[in-house]
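Yeah, one chain of the complex is gone here, protein chain that is, but the others are all in their spots.
And then subunit A:
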Amino acid sequence: MSIEVRNVAKQFDGFTALHDVSLKVEPGELLALLGPSGSGKTTLLRIIAGLDFPTGGRVFFNGEDAGHRHVGARGVGFVFQHYALFRHMTVLDNVAFGLRVKPRQQRLPRAEIVERAMRLLQLVQLDAFAKRYPGQLSGGQRQRVALARALAIEPRVLLLDEPFGALDAKVRKELRRWLRRLHDEMQLTSVFVTHDQEEALELADRVVVMSNGRIEQIGSPTEIYDRPASSFVYEFLGDVNKLPVTVESREAIVWSRRFPVGDDMPEEGVASAYVRPEDVEVSATAQPGSVPAAVSHISALGPIVRLELDLEGQGQPIEAELTRRRWHELDIKRGQHVWLSTNRARIFIDQPR
């Protein structure tokens, strides 16, 4: 099922949570809404679900206006950040809830409801816990119950609000993979909200980056990471070095190398250059287009070695990432003088704040 959000706006008294947002989710797609807290991503998700109502614009399901349709009639599975399980019901009763509240003529026979709920519990590997209460489960198990419960009504759309936000790192990673598999197997159209850029980039087919109630960029994880559309996206996705530069005749100089500014930028002004740590080239000797720097800190945990470098006349230290092999080749020690260069930098004119 496709979802289209057209010019949706949402105002809470005196505060605008969403400004004129438009977005299309293709059938079978796994889409991430990524942004810091207060960016409007959860509000957008709730509007799609029908839990909140937009003050402007419309939501279409398969080209059909869903505005007048009640939450329960939208066929949407919603997974809440804090699970929202029914504490007084067993795990099985939680999962069966959606099947039991159907109008009598659509309702399955009792035994069949139990059977189907049990099958879903097997799917989330919790069939052994059917008779337990949510209070007796761990966070990850509760989240899986919440998922099974949402899937019980056979939704065509699955919406997840920070689904792994409250879980520890290891469980989060497992559940992520598991969700991806489930999404593909059940041929769902899924939208999930997250503030974790790693989660969005790893899991989603496409990522929507949001900030202050607006969409900053929509694209595949690689597009978003490699070609951020704005300084906000650059700073929000991964680590980045932000260097003050001056633009003159559509060019800026970063570490003695010239980089053109984008076509939509003014010809001159104060700007910032963005260089990802992995795009910082470190060499032991002077190369054309490189600048001298001193190594102030080395953190050699895992396969990637992070360096902190002090550049002359620059307040902020520069971060660089090297592979462990390259680090051994260069044989860099703390305090040593090295040479920096880059061939990838993006220039954005500073927005007056």
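Structure notes:
Here is the rule we use: a contact is a pair of C-beta atoms (placed from the backbone, for glycine too) under 8 Å apart; a residue touches a chain by one contact, two chains touch by 3 or more; residues count from 1.
By our rule, contacts and distances are computed from a predicted model.
A single chain of the complex does not appear, and UniProt lists its protein name as "Sulfate transport system permease protein CysT", one of "3-oxoacyl-[acyl-carrier-protein] synthase 2", "Amino acid/amide ABC transporter membrane protein 2 (HAAT family)", "Sulfate transport system permease protein CysT" or "Aminotransferase class I/II-fold pyridoxal phosphate-dependent enzyme".
The chain that is not drawn here is touched, among residues A:Arg87, A:Arg110 or A:His337, by A:Arg87.
When the missing chain is restored to the complex, the residue among A:Ala150, A:Ile215, A:Val261 or A:Leu309 that touches it is A:Ala150. Only one residue in the set A:Gly14, A:Gly63, A:Pro109 or A:Gly135 touches the chain that does not appear here, and it is A:Gly135.
The residue from A:Phe97, A:Trp178 or A:Trp339 that touches the chain not shown here is A:Phe97. By the touch definition given at the top, subunit A reaches the unshown chain through residues 49, 51, 70-73, 76-78, 80, 82, 84-88, 97-98, 101-102, 132-136, 149-150, 152-153.
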